[in-house]
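A protein chain is absent from this complex, but the other protein chains hold their places.
The chains carry the letters A and B, assigned in the order they are written, with residues numbered from 1 in each.
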Amino acid sequence: MSSMLGKRAVSSFISLMVLIVLVFFLSRLTGDPAALYLPVDASEEMRQNFREIHGLNDPVLVQFGHYLADLVRFDFGDSLRKARPALEVVLEAFTWTLELALITMALVTAAAIALGSLAAFNIGSPLDRIASLLSLIGASAPDFWIAIVGIVLFSVSLGWLPTSGTGSVWHWILPISVLFIRPFGLILQVVRGSMITALGSAYVKTARAKGVKNRPIIFVHTLRNAMLPVITVIGDQAAALLNGAVVVETIFGFPGVGKLMIDSILQRDFNVILAAIMVTALAIFVMNLLIDIAYALLDPRIRT
Amino acid sequence: MLWADKFAFAAALFLMLMLLFAIFGPALLDGVASKQNLRARNAAPFTVERGFLYLLGGDALGRPLLARIIVAAQNTLTIAAGAVAASMVIGSTLGLIAGYAGKTTGEVIMRLADVIMSFPSLLLAVIVLYMLEPSIGNLVLVLAITRIPIYLRTTRAEVLEVRERMFVQAAQVMGASTSRIIFRHILPVILPTLLTIATLDFAFVMLAESALSFLGIGIQPPEVTWGLMVSQGRQYLTNAWWLAFWPGLMIILTTMSLNLLSGWMRVALNPTQRWRLELGGKRNG
């Protein structure tokens, strides 16, 4: 397993390097930051000066060389927009996103497993149909639209919840609810399907022939087997959330990494873009690692 | 089964209607849909005094929402269809190569897919928007690139599995050429899976296009899509909810129909699946 891990680390590193090169050069195609950060009537001299300070006058290849040299010393450069170290800006935003993602995924996992399992035990029951409908709607709903409708309903009409910000617990309810919907729909589908497969499997027959009671058959024999495909999907969905929920964060004014990303892209804050990509890539790598560990813990066939 | 079928049927009907909107809508309603009418600004829905085109209300410039939704169907569906078709063709071709060629080629293609997967699609959209004209074709390009990995990975995984099946080996024993094995034996087996994914992905691409348009880096006015309509309606949320609500509802209904249809396709259009079902029935004896 450790050799597989090493191989994965190497291939992830290569992919990340290629990605950094691509982003570094391509992002510079979007235009000159000087045009954005200086007043419209700034003189050419002022522009030159701005470019000189931020090293934007060198040939792009030289810029890249400097960037790499700094990167080796864990210096990710400064944010143009905030005039602070880019890494600091990114980590601040990432903390928010991480919290949001963890809470959402914890809720999604618990709810999807509970409802998916119940639906699988009662195939064709009203509960099963409701679960199918929920998962269909969840998987089909555009998040920005749900967010807007949510704001109209709960903030504007009813006045129960704040529209944006992060001040109190109440601020988190709408973003989490909106982010909850899509992963919930997808995971619910997978849980239900894999639970049905597990319940129909041969080892369940053996357990019944042994005289094992229903409850342990469901919770001991099938659940652990049924979780294997589910874990993979949970990983995919968590990765998507860690990348930052751009739209939802924008609508709710949530200072996460997704909002940071879109702002930095539109404002040509190159160092922040690159730092954000590296931080999220590392987070996703760690999360995939956790998924693998969970998989190995659940399935002895992986371990040996 | 029948329960699911009824829904799949309704979904197919709905999609058919959307297709008709997309084909004939702009030709019939373009004039009406872009004509401003100051007296109908943010007109409330469910009244017929201004004609049935105002049934869903009017937008901020007094244009009838129903007409605009019908006209916008064309752009929305064209973009999604174009992106899905392009990414499916490119992705599955690369996937076939990755699955059938040597280990090194396959590995390189897979790493490429990783890079595309982790390349921020927003950045890609902005780059394309700045570099090229903000047009429907370029939006299709952006969306297609981001969806390539899905088809690539699925195709490769399926090829790796199918090429080990006995009937492929039987064809090898007969002396079939590589292209024959790929096109006659492997592709027909994985095509239903690809089509099912494409149906699901159509919905996903629609959502992605709406999100981009919503953020202002997708389609640009005066072109219109449902996603852009939601975005434009957002600022009038407090006094005219219907501006953002109706186009959003269209998106959700279309994606839901596509999800339903793909679920039905997975069972009905997959001969191997059906075949396995019948086998399973026989084995209980």
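As a working rule, contacts are C-beta pairs under 8 Å (C-beta built on N, C-alpha and C of every residue); 3 or more make two chains touch, one makes a residue touch a chain.
As a convention for this text, contacts and distances are computed from a predicted model.
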- Query: Just by its UniProt name, which of "Bifunctional protein PyrR", "Alpha/beta hydrolase", "histidine kinase" or "ABC transporter ATP-binding protein" is the chain not shown in this complex?
  - Reply: "ABC transporter ATP-binding protein"
- Please pick, from A:Pro59, A:Pro126 or A:Gly211, the residue that touches the omitted chain in the full complex. A:Gly211
- Across the whole complex, the chain not displayed is touched by chain B residues 165-167, 169-177, 180, 184-185, 188-189, 271-272, 274-275, 277-279, 281-285
- Message: I need the residue numbers on chain A that touch the omitted chain, in ascending order.
- Response: 201-203, 205-213, 216, 221, 224-225, 298-301, 304
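Methods note: only the chains that are shown with their structure count from here on.
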- Item | chain A to chain B touching residues, read off their complex | 11-12, 14-16, 18-19, 22-23, 26-27, 29-31, 129, 136-137, 139-145, 148-149, 151-152, 156, 243, 246-247, 250, 261-262, 265-266, 273, 277, 281, 284
- Item | Residues of chain B defined as touching chain A within the complex | 3, 111, 114-115, 118-120, 122-123, 126-127, 130-131, 203, 207, 210-211, 214-215, 217, 227, 230-231, 234, 237-238, 241, 244-245, 248, 251-252, 255-256, 258-260
